[in-house]
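The complex is shown incomplete by one protein chain, all other protein chains being positioned as in the whole.
Showing subunit A:
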Amino acid sequence: PPPPPPRLRWRSSFEMVADAVYGDAKISRQDIMKWNGWGYSDSRFLFNKKGQGEFTGKRYRLSGMILPSLKDWFEATFGTSLQHKTPATPTLNVSAVPPPNLVEPFVEELKVAGVAASHDPEGRVFRSHGHCLHEIFALREGRIGRVPDLVVWPNCHNDVVKIVELACKYNVCLMPYGGGTSVSSALECPLEETRSVVSLDTSQMNRILWIDEKNLTVHVEAGIIGQDLERQLNESGYCTGHEPDSMEFSSLGGWVATRASGMKKNIYGNIEDLVVHIKMVTPRGVIEKSCQGPRMSTGPDIHHFIMGSEGTLGVVTEVTMKIRPLPEYQKYGSIVFPNFQQGVSCLREVARQRCAPASIRLMDNEQFQFGHALKPQVSSIFTSFLDGLKKFYITKFKGFEPHHLCVATLLFEGDREKVLQHEKQVYDIAAKFGGLAAGEDNGQRGYMLTFVIAYLRDLGMDYYVIGESFETSVPWDRVLDLCRNVKERIVRECKERGVQFPPFSTCRVTQTYDAGACVYFYFAFNYRGLADPLHVYERVEHEAREEILANGGSLSHHHGVGKLRKEWMREAVSTVGLGMLQSVKEYVDPNNIFGNRNLL
């Protein structure tokens, strides 16, 4: 028998839930997750009675740890005080949920067909939103907008076929719901929708149907959640290698519908590179290819009508994906650069030589400091002594300016020898740009930050701080200009709109490509004293997006368009391009059954 696969290193950055989240207990997801915030109910940041930062729960490596520098960083960065709290409404007020608008015969026929359905208010509210700031902010204040009228849980592809047929028959609006991690307002029910809105929750379609070891593919139901898919494949010695930052909660179908991108795409590719076959149910019927040939010249690839369709054409039910044997060895790493510009030049050179590790990310100075604020209490004097020594070496001996230096985090994967070789190559390039190797620990902390940062937003919202992240992709020669201009624009727009304290405006380069990079922005500010903080936030994000587009950045790299960025679609793809997409929609779904009104 083959040796058991080694434990994946990335999982050591947090403890995964021990058992399958969704198992048999139907609709159980909402029981272990927050109804008005990110992630698991038991995991959250808080400031304890001593004012120390703390992360609760047991799921992550950071769980149960004290974060001594978080408070100072938080107060200094946002100008907040722990005295001023803005707690969320603790429980959902069920009476505030509008009564469901049900089409009785539709519900009846569903029952006959044996499809689970519910109009329980909590379940409907749970599926009425994604994780945009305005969505969460409203929930925290106890404001409930338009919610789906019914939730249905198909068990398999055929269930979906039935549901779509019935929806067509009774002119009911269907909105597919996967992991619910959208950040583009894609899950918001359109206010103008007067029909009954049915949320089609794919969570019960979460089986791996078969693994083909000869061709290294896996056939999976599209409702499976990222971490479940990886874990189950790992047990067989494989992985897909697709690890978007939301992989704890996002679903395979969602990845396909939004053109998702994974952290390790340098080795495994983005979703469009991973997908071999897709099955989607549309009002016109089922769309799929007739074979699993690795590449075809059969006109425009129909997969590209499906990928990125954001639930406007149908429901993705089954996907065949590439898999890889689990890598033998993983190694984190980090490099300190004297400034962001040098860091970008280094990443560009790495991309030019096409030697990017599985993941390479460059944080700017603000994010570097942010990362340090999340350092847990050091248990041994020796470690803190070592930290001090490192800091002394970098800032005093090497002369790096503490307010300019920035860090790249790396993740290498493969067989041991090659990883070490690869590592050397990358560090040699980095040295040419003034980069110093800064250890595995810093690298690992960088990736951990990715998973906990969404939890941090909830902490901020307890103390008058609101924020969000957004992303773009941009040609190499514009990366620096775009980063600088967008960050500055955010700062200026905040000031102009009466934000009292300079906002946290920071970015990192998260992916490298041959011809450009993906850039991720974090933006948060203290809204004390503002009459309408959400409006301010939305205007600033709008201006930031305008700035991105003016600097040659794309409308989105992987978050998608949803309803949040629709206004720019024509500009982004030209009138003819938009017309093409519209005509596909008109053919596939003439009655707008998939009426979430995303994208177009």
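Everything below uses one rule, namely that a residue touches a chain if its C-beta (ideal position, glycine included) is under 8 Å from a C-beta of that chain, and two chains touch if they have at least 3 such contacts; residues count from 1.
The criterion applied here is as follows: contacts and distances are computed from a predicted model.
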Tell me the UniProt name of the left-out chain, picking from "Phospholipid/glycerol acyltransferase domain-containing protein", "T-complex protein 1 subunit epsilon", "Ataxin-7-like protein 3" or "Asn/Gln amidotransferase domain-containing protein".
-> "Phospholipid/glycerol acyltransferase domain-containing protein"
Could you tell me which of A:R324, A:R484, A:R497 or A:H542 touches the chain that is not displayed?
-> A:R484
Which residue numbers on subunit A touch the omitted chain?
-> 477-478, 481-482, 484-485, 488-489, 549-552
